[in-house]
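The complex is shown incomplete by one protein chain, all other protein chains being positioned as in the whole.
Labels run A and B following the written order; every chain starts at residue 1.
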Amino acid sequence: MAEITFPLPDLGEGLIEATVLEWLVSPGDQVERNQPLVEVETTKSAVELPSPQAGKVVRIHGGPGDKINVGEPLIVFEVPDNTAGIVGTVPKEEAPKRRVRLSAVLDED
Amino acid sequence: MSNAILESGAAMADGTPRRGVEQLSMQQALNLALDEVLAANPKALVFGEDCGRLGGVFRVTDGLQAKYGTGRVFDTPLAESGILGMSVGLAMAGFHSIPEVQFDGFAYPAINQIVCQIARMNYRSRGTMPMPITLRVPSFGGIRAPEHHGESLEALFAHVPGLKVVSPSNPHEAYHLLKYAAERPDPVVFMEPKSRYWQKGEVDFDSADPAGSPAGGSPAGAKVMRAGRHLTLVAWGAMVARCLQVAELAAEDGIDIEVLDLRWLKPIDEAALAASVRKTRRAVVVHEAPLTSGLGAEVAQLITQACFDTLKAPVERVTGFDVPYPSGDLEDEYIPNIDRILFGIQRVLEYKRG
Partner (left out) sequence: MDTLPSPFSGNDAGQLSGPRSEPLTAGQLRELFSLMVAVRHLDSSAIAWQRQGIIPGYAPELGQEAAQVGSGYAVDTTRDFVFPTYREMGVARAMGVDMVAYMSTHKATWHGGLYDPLQSRLAPIQAVVGGSVLHAVGWAHGQTLDQKDGVAMTYFGDGASSQGDIHEAMNFAAVMKAPVVFFVQNNGWAISVPTERQVAGGSVAARAAGYGMPALRIDGNDVVAVVEATRRAFAHARAGNGPVLIEAMTYRRGPHSTSDDPGRYRSLNEERDDAGEDPLERFRRRLLADGVADEAFFAEALAAAKAEEEHIRAGIQALGSRPGSEMFDLVFQETTLALQAQAANWREESEHV
């Protein structure tokens, strides 16, 4: 598993920070792309930030009322090291299992 | 992941082949090979469905468009016959196309262009219009995918005069075989075992084969992946790894197995087959493709021809069945598993003449 950190994006010209109003997800949640993550307030307005990607939330930064600067970590996702192709799954490496035993009298001629 | 691939390719900015040894997945090894081919040959092109911006559904072409531009690495409209047909004209215009068909089963819509055109233009044009086309096809099963994403087409391709066919079994092979295939003046179908894209392995950039191997350091022929005395397992693609596991299990029972990775499915390295089986005197061929008219029959015949006098038993085949590749739930029932391969070995070991 790898971790991907998303910083607070620039929410409009010139903004340098935003205040967390409410987190809509918690660590452990599986979120989908575009799912609302957090409500933040800028000097202009309150906005809901959608998730740029699907993944499992590992950490969130800042509680209600905390200020976060643009570019600072906002949320950390856990993503599998290997992503499957467009369809199907990544096969698991399993220890080989057997039922059949071999028996042979080998004449080493 | 995309960064990881780009990083390992980063030293390649000037196109110098890499040196030394690295742990890479097959995806990464193939990506690196394509990177080097594009750097070395300004006439090389990479294209197909989702090969550009997305970097391919298995990320094999990841980062290449950013590096070489949309002229040399590009997305095509969704039409396999179009992709392969266009490769013919590009070859006539002096380009080396390295098209991708997204999945094995989608080579079928392109069969007309592959069989009727690519495979015979050199012949038709009396050698004046060679077809240096390297067709990459994610192949074989094992990933619980929808229909047409688990097919083994090697016998189909191998049967067509004018096509060469190769399949790597691990990241090292993938790197060297793709580079080699992409330098050939003839059409090569390059079958990538999709179930092995993610497993990492050592890639020795300096030499295709370990010193002293029977293939003599060239990626042109078959390769002994494990030496043994009692029986030769012949395989390619994803089945090589499985056969290596079987060989370890057989060793517990006192049976010493040689595993021969055929690599080239056309032309087949007859000398390597003969050399191995003359020594072991027993052979089992393993493939995922259906049994009937599969490549196992060709291999068995070549062995029989070369080793009839010394063979202890008829060559056995352990293969998929004559059924359409099944849905994920039944996949493990279809692909030759360890026990079925052991059964095949046991049949050969038990064989009594007369």
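One rule holds for everything that comes next: contacts are C-beta pairs under 8 Å (C-beta built on N, C-alpha and C of every residue); 3 or more make two chains touch, one makes a residue touch a chain.
Quick caveat, the model's predicted, so the values are computed rather than measured.
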item	value
Given B:Ala79, B:Cys116, B:Met129 or B:Ala271, the one touching the chain that is not displayed	B:Ala79
Contact footprint on chain A, counting only the chain that is left out	30, 32-34, 50, 52-54, 83-89, 99
Where the unshown chain meets chain B, residue by residue	2, 49-50, 52-55, 57, 75, 77-79, 81-82, 105-106, 108-109, 144-149, 291-292, 321-324, 326-331, 333-334, 339-340, 343
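Rule of thumb we're sticking to: only the chains that are shown with their structure count from here on.
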item	value
Between chain A and chain B, centroid-to-centroid distance (C-alpha), Å	34
Residues of chain B touching chain A in the complex	1, 25, 50, 57-59, 102, 138, 142-146, 149, 194-195, 197-199, 230, 245-246, 248-250, 253-255, 328, 338-339, 342-343, 345-346, 349-350
Chain A residues within the chain B interface of the complex	2, 81-91, 93, 96-104, 106
